[in-house]
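Data block below; observations after.
Only a single protein chain was left out; the remaining protein chains are all shown in position.
Presenting chain A:
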Amino acid sequence: MTAVSDVSSHAIARARWRPAEIAFWILALSCAFLFPSRYLIMTDILRLALFTLSLDLILGYAGIVSLGHAAFFGVGAYSAGLLALHGIINEPVIALVVAGLIAMALGFLTSFLVIRGVDLTRLMVTLGIALLLEALAERFSNITGGTDGLQGIEMQPILGVFAFDMFGKTGFFYSLIVLFLLFLLARRIVNSPFGLSLRAIKNNPLRASAIGVPVNRRLIAIYTVAAFYAGIAGALFTQTTALASLDVFAFERSADLMLVLVIGGTGYLYGGLIGAVVFKMLQELFQTITPQYWLFWIGLVLVVMVLVGRERIHRWVLWGPNLVIRQIFGRKAGVAVPESDAP
């Protein structure tokens, strides 16, 4: 029956790897060899990309807004720091996963507060939770080191083989591999029936429950997964910088995150990655030109971007690459655009 094969091919088409995606990851890997002197900033971008990917999962797919995503980043960061500092788990990869799981547990517990209410309530609840944790970290300074942060973290070699070096080369490859694996997992999740139900909930929660979707259970699930991602990003931060201080919980971190995702676009997974690259490069650029007032320029870019419309900017930016891709792979190929930007 042709109708059935049509259905299956259309349904799978969404999950198919596009040439542009493969190009994107090859480009990411090749950066390691193109800019061997910039490992530290590139690692910084990778961590931010992973962190933003986490926000995209809840905001771009399930429509949950958050101004306190740093809560999970922070918990992941301190967990990794404490595990290493007290020698509880010395192997970084295992410690990374454990730190992610701790953040995940917190995500699960707080999800019940977050799924109640609508956007404004959620903004306030998530913000509140992050502030609470920041205050707790300051109060229990005997554990967290208070305002000084965790001092003297020494990282053991990854898998007992790859030692962290002062140029950040190991850290970069480590972060890139972690980001790529978690990206694959996220890609799998959003293209599954579960991911589809999230998009339905974001579109219309009432309608979703009217066709049998357990809305709250799905939101709890994705919020918990996102907390795991954010926790891993935080743990990577601690492991690659050997540092964990109170600012991991800072409001600015959550707010910047929203900015990064707005720059990159929501709901197609690459938004967080592209946004992270653009954001960090703009930050670098503006900080070189005007060290004191770089925030002014970032703000200006944001305002212009919202006014012009991200769709148009994407079309301008992608015009060149798409032209090349279509020459090579045929007319139908092209770079993925965010769902909201699709014609």
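The definition used in the following text is that contacts are C-beta pairs under 8 Å (C-beta built on N, C-alpha and C of every residue); 3 or more make two chains touch, one makes a residue touch a chain; residues count from 1.
Please note the rule applied: contacts and distances are computed from a predicted model.
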Checklist line | Chain not present in the shown complex, as UniProt names it (candidates "ABC transporter ATP-binding protein", "Response regulator transcription factor", "PqqD family protein" or "Ferrous iron transport protein B") | finding: "ABC transporter ATP-binding protein"
Margin query: Of the residues A:30, A:203 or A:290, I need the one that contacts the missing chain.
Written below: A:203
Note to self: Among A:152, A:212 or A:291, exactly one should touch the missing chain; which is it?
What the structure shows: A:212
Next item on the list: Out of A:87, A:152 or A:193, point to the residue that touches the absent chain in the complete complex.
Entry: A:193
Notebook entry, point to check: At which residues does chain A meet the chain that is not included here?
Noted result: 1, 3-4, 6-15, 188-189, 191-197, 199-200, 203-204, 206-207, 209-215, 217-218, 221, 339-340, 342
